[in-house]
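Before we start, here is the structure in question, set down as structure tokens.
Apart from one protein chain that is not included, each protein chain of the complex appears where it belongs.
Now for chain A:
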């Protein structure tokens, strides 16, 4: 809500503090201020003009020549195109060299040959939003309701010299959604007690009970329901001072009756509703739940289909308002209205919220009921409206209030221990200062046995417990006065758990190997979620996604990396070497939380190196990525425990270029080339990916490392070249070599792989370098030769190898 500085000043002495400063102060002690609005900002030289005479423009059928008194010695001629311009109007004149809305400069000029000394303005032209301009002036110039002295600036007359402080409230401080609440808040800050006008009504009409009957069938949802009738009202525009209050708050003035209900809404924060008494079918008001699919036309002209959740006001037969949300068109106040039923009530916030949401109908009233209203001023707000209608519409109000329900909550009593306040805040605020703050807030209190017993008025329904009072003390004492300390007490040891340390280690290794880290979305498309997944679970889907792009929880990280690749390719970034560490999500059942598996994945596409002055470009291949993986596994102490099994089970991978990774018999992950047809579909270059389950790594018992001295005795190297059938794998061979190499075989390196016609079709030649090492003595030639013989025999016998 926008709090008018001038209006506020009528309740609280604002000590002539500059509005911006006041706003800053309010921000620091209570309510965030979104900004201070100056309606006349950027406008100048806009004055009242009195139209002395008019005549049609000789060369136009819609322009009028006006002789206008602008407070100078002589009237000036202004050409005006508005249809509603007429003699003897008091109007808004933008003088030559003035600035109007949108920083437009008005110049002296000629219109179709006739001199024009400025412009007669509409409200829109001086910055009013179209939504607040009274309907009668919406398509023409504004006309003041009474004579004003010509030549004076229009700003004070239209409330444009006011400053509107835009309170951006948190949900707990809805008490400031009315001028009274705002006055209490600002008053407490300034140590000024607010003063409010007395509410007095004449009640010259009939007893309300003779005019109306009321019953409330859902009393738990309607703790207060009060009615009063104002008879013989004269419907007309509200006085300008009241219209100003409304339009400065974004509300369009309609007529005096509707305006009064809106004015009291702003003043008290209490939504009121006015019904046309004579349009009610019966005069027995019943508040009840709507029937399922009961139709109703609301004030905005929309036909609403109600549900049995909605609370409605009925005239005994039909709904005439959706309770606390919007009135019905059938009982709308119009120019022909004579008698008015005024309603002041409290409706259950949750019920209102559901209704407002269901019908997507959020109004000033519904917002306030949702956030809560001051239950202590429901009656006073009603009487205030009556008082204004008596005065502004010459109405006669009925005697006494007709009560449908009236259950006021009790004022809360809260014990506040000053020692506790200082204990929590780390301050030394005196008991006396706390008392002053409670005074400023208008809270009742008694000091008993060194503790305050505080009585909280109903207008502060956000205060429940001592902690709430501590906040009041803290903020009004001033957070700037809070000391700055660090927690003392028993020392704690900070640190990371194993999982976090593993993740850091994994990332370090991948970064060191030149991969950039990415963070993709965990919510993906339905068809992406379970791709690249060995045993997919049922998809975990959002109940109500924003878009289909982010509708399902991912069961793999590769889909996200492929999207990242595509995004970069589209932006001409073709060498993409990236990794992501994050969770994948596996459904357990319909009720339990899914299993979140910490996972890491790598994608590599494009060139390992681009051609440059010293080297040619080289495209990435399977073995580049495998090298990265080997380094990572070495870091984790798992290089010797992971086996690579050629694998064709993932349809998204190249069947001849992918491997499942196993630790013992458990699946650690996979490595491979993205399937060529998938590459083709998504227009990707050859792309290599791998993914590892980090939980499985965490579950491995880490063998502790015992260091060994570097060998003192010389190692012996022997080379071994052999030709085998093309289906025999490197790991078949090296496994055989290792298992037959004896205890001195310390390392086996492959250094050549060759296929070609010279060795025969379906054959391949491989060459290995074997390292032998005896840590305790120098190896003899015999020992090595014996080992080599055994290896060669095994290779010949078991895989039919031809030793070269």
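Note that contacts are C-beta pairs under 8 Å (C-beta built on N, C-alpha and C of every residue); 3 or more make two chains touch, one makes a residue touch a chain; residues count from 1.
Note that contacts and distances are computed from a predicted model.
S.K.: Which choice in "Phenylalanine--tRNA ligase alpha subunit", "Cell division topological specificity factor", "Peptide/nickel transport system permease protein" or "Acyclic terpene utilisation N-terminal domain-containing protein" gives the name that UniProt lists for the one chain left out?
M.R.: Matching the unshown chain against "Phenylalanine--tRNA ligase alpha subunit", "Cell division topological specificity factor", "Peptide/nickel transport system permease protein" or "Acyclic terpene utilisation N-terminal domain-containing protein" yields "Phenylalanine--tRNA ligase alpha subunit".
S.K.: Of A:147, A:408, A:432 or A:467, which one is in contact with the hidden chain?
M.R.: With A:147, A:408, A:432 or A:467 as choices, the missing chain is touched by A:467.
S.K.: Which of these, A:516, A:699 or A:717, touches the one chain of the complex that we don't see?
M.R.: A:516
S.K.: For the chain left off this view, which of A:265, A:378, A:425 or A:694 is in contact with it?
M.R.: A:425
S.K.: May I ask which residue of A:591, A:665 or A:727 touches the chain that does not appear here?
M.R.: A:591
S.K.: Quickly run down the residues of chain A that touch the omitted chain.
M.R.: Residues in contact with the chain left out: 27-32, 170-173, 349-350, 353, 357, 370-371, 423-427, 465, 467-468, 470-471, 474-475, 479-480, 482-487, 489-497, 499-500, 504, 507, 510-523, 540-546, 550, 553, 564, 567-568, 571, 573, 576-579, 582-583, 585, 590-591, 593-594, 596, 609-610, 612-615.
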